[in-house]
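I have placed the structure first, in the form of structure tokens, so that the comments after it can refer back to it.
Shown here: the complex without one of its protein chains, the others still in place.
Residue numbering begins at 1 within each chain, and the chains themselves are lettered A, B and C in the order written.
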């Protein structure tokens, strides 16, 4: 079983589905000859041809719009938006069409597309290359919003996303693309798109995160463990639809919850989880919910990235604060 | 002092600023000769000329983009997007430019634009004409997100929005446009853009809402009062930046909170308020926070609108549920 | 200075406003029965429009967009298409949809505020009405891509308005279609108005057909009040697309004789005189005059057709009224193929609070 990193896992899942299902096509900027600016699609055009691995003109709104049309006409398009900073023009198509087509035609037509995009900060990239707009998509009825946080989950969740009969937005944390390798078997087994993964068990505090921040959250759990605090860590993975029960169950045990994400705090997806706790987990809560997030500022250019991104220290401090309450 | 409805209040504020400040211009589809599809700009082109009240081609992304350019070059553009269902193409310009220009030029350039749009359901309009995407804009650093809920607040908040040195997104609840009249003096007095308004005082439960839902929320408060329950009602008005302290103060008094909005629940702005309570108001909370919202579905066509919109009955039931806890 | 590129836009008309052929008609026009069928479709659309407006005025349906004066565009386009081509319409294209097999009951349901109206029993693969202007053009390009990839001899046909040509989506998608030589025909119903915005404020381009040049695509203009011209030019574009020749943009010159929709009052922004003048060019009259000229039409047949269409429309209205209302479950039924667990509680809540007196 090969040890691969996250971007290789993405490539593997794409290749698997291209080989398995002739209706799968990939489209996006620079995904063909160049293999994608992060190499996620490397080798796929050579293997599956330029008709199925399509280099598009530079037009994000229509990459999404064409994918909608393809999906309605029976293909399974997997569109890449080169960076999440350039994904905003797709929102019109995702909100006004992808998420509605099944509903408004009473199931006559469907829109099984995947919109992939490398997401997040921490790779010292230029402006607009470090964004985390998952909360925008999580608000959209009729779509799914998925963010893997390990090579294995990237492989299994991407398979599931491509096979899903409805539109899925799929963010890939650039910071994790090459961070580490993991044994991933190319067995075609999809992971479920409606569960949160408990990636570390613990009894004192629940740390909830997703995407690249999961690494820092796990590091925070390690740091806490060194001080005798046992943290449970949950990878949300699928933000929409949200598996709140798994989070509630954990908080029922720990009584404390720290939510970690790198997007701006206000109206970020952490708010939804905190709201879920305030509504359905209030009696479990022994301490105020803590959100450790990006600030409500523009993601800064690289020199201030370390100040912007939630650090292990901030996560640990938030957990400690939650633990202060009796 | 004239009694005017909300859409007339919008018109009055626009006229006031056009007359006061030669750098104010309006632009949008059908706002000139036609006076806007809701008549919000009626008479303004005749009075201020087609150079300052501009009928644009049909292109929302560039209505926003041109407004950004105007603002950077010293004008005070007030752009209208005909319905919020057509506002998504503006997100790219609002997120990637309007909210960033001051920051990324260290204050050298600024972007004092207003993006107005009639919002919300309940007027039996066709598809895509009943949306409430305020949570999307509330997530964007560097912008303000404002929704008035009365003629007087529409007038005062719109004046403030136009005068604000930074970008403001301003939703106007279509359901309230002609619902009722109120005495509004055209005195040019702006309201603050960073406070929530306590519109009814009460001690038993806090009802928090904005926009058109405020009417139903007030009706719910009336219904509760008939049963001896005293509800405090807060009009959030400015969602971003959020005046959480006013809400916390109320909940400190009542111990119970019901948040009402018509947008889809998941990742809606109610989540941010509930999260704020879970973080900073936990010790005040005597009962789980309740959200009464649109369902996580596509806003249906008119025949099911009554089933979609949060009803007075749902608000009352949520308040009662909150009151059940000891 | 050297010239590196040169372009021309042509314009086609067969029938002048008097219904006289200005040149030899295309072969399909030799089939009088086919022309009569087209005329019938145009008259039926107009009868439907009048009834739908009346239904809106009495609160039986919601806002409605009439095709008055633009019947030849829809009918010309749809009669040129094959059954398994795909129509990608805007919201004003029931003339084409009826020819394609969408029922008037479905159209009434749609405008009556019920999603069942987009579940066409007829052309199952045609897209539903598109309200966000211009956003359907990429859909048509995507569908065309699927046809090309699967080597199916099918064409996607997209309709949009003059206002729609100002949207980036139109241009982006046409550009992609050009690069990929997609089997796509885009037809602009240039009815001279986008609500209150007149054509000259929409673009400084002399023609809208020339927008094709930006994408390296063929652009043609046609008299949109001449259904024979529309069908012929669209037919040529379909043939070209089907045989691998790539996309075409066609601008059909018409005039919106009615209000934009029932929510609009066009008298606010255009004078009655210029509208009256446009009535002399309208497409139904033109085809009727031609049919009369060739002896295929007379007052008697006209009266019979009008009665016939009225009866058909009335039957559709009755059928529409007879349908049971949707239940609140309809909000959840087709949101996803399978409703996620997370939404079960919301469906319960909706059921519980379905307003009294409202359908449950």
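Quick notes
Basically, a contact is a pair of C-beta atoms (placed from the backbone, for glycine too) under 8 Å apart; a residue touches a chain by one contact, two chains touch by 3 or more.
Predicted model only: the values in this text are computed from it and were never measured.
The chain that is not displayed touches the following shown chains in the complete assembly: A, B, C. Checked against the hidden chain, the listed residues B:114, B:212 or B:242 yield one contact partner: B:242. Of the options C:211, C:286, C:334 or C:347, the residue whose C-beta touches the omitted chain is C:211. Of the candidate positions B:141, B:211, B:270 or B:288, contact with the unshown chain belongs to B:141. One chain is missing from the display, and on subunit B it is touched by residues 25, 51-52, 54, 56-57, 59, 61-62, 64-75, 77, 92-93, 96-97, 101-110, 141-142, 165-166, 194, 241-244. Contact between subunit A and the unshown chain involves residues 29-30, 32-35, 37, 55-62, 85-86, 89, 124-129, 265, 295-298, 300-308, 311, 313-314, 317.
Along subunit C, the points of touch with the absent chain fall at residues 1-12, 166-169, 171-172, 175, 178-179, 181, 200-207, 209-217, 221, 246.
FYI, only the chains that are shown with their structure count from here on.
Seen from the Cα centre of subunit B, the chain whose own Cα centre is farthest off is C. Centroids of subunit A and subunit C (each the mean of its C-alpha atoms) stand 40 Å apart. Residues of subunit C in contact with at least two other chains: 115, 132, 168, 330, 335, 342-343. Residue numbers of subunit B whose C-beta contacts span two or more other chains: 61, 85, 89, 127-128, 296-298.
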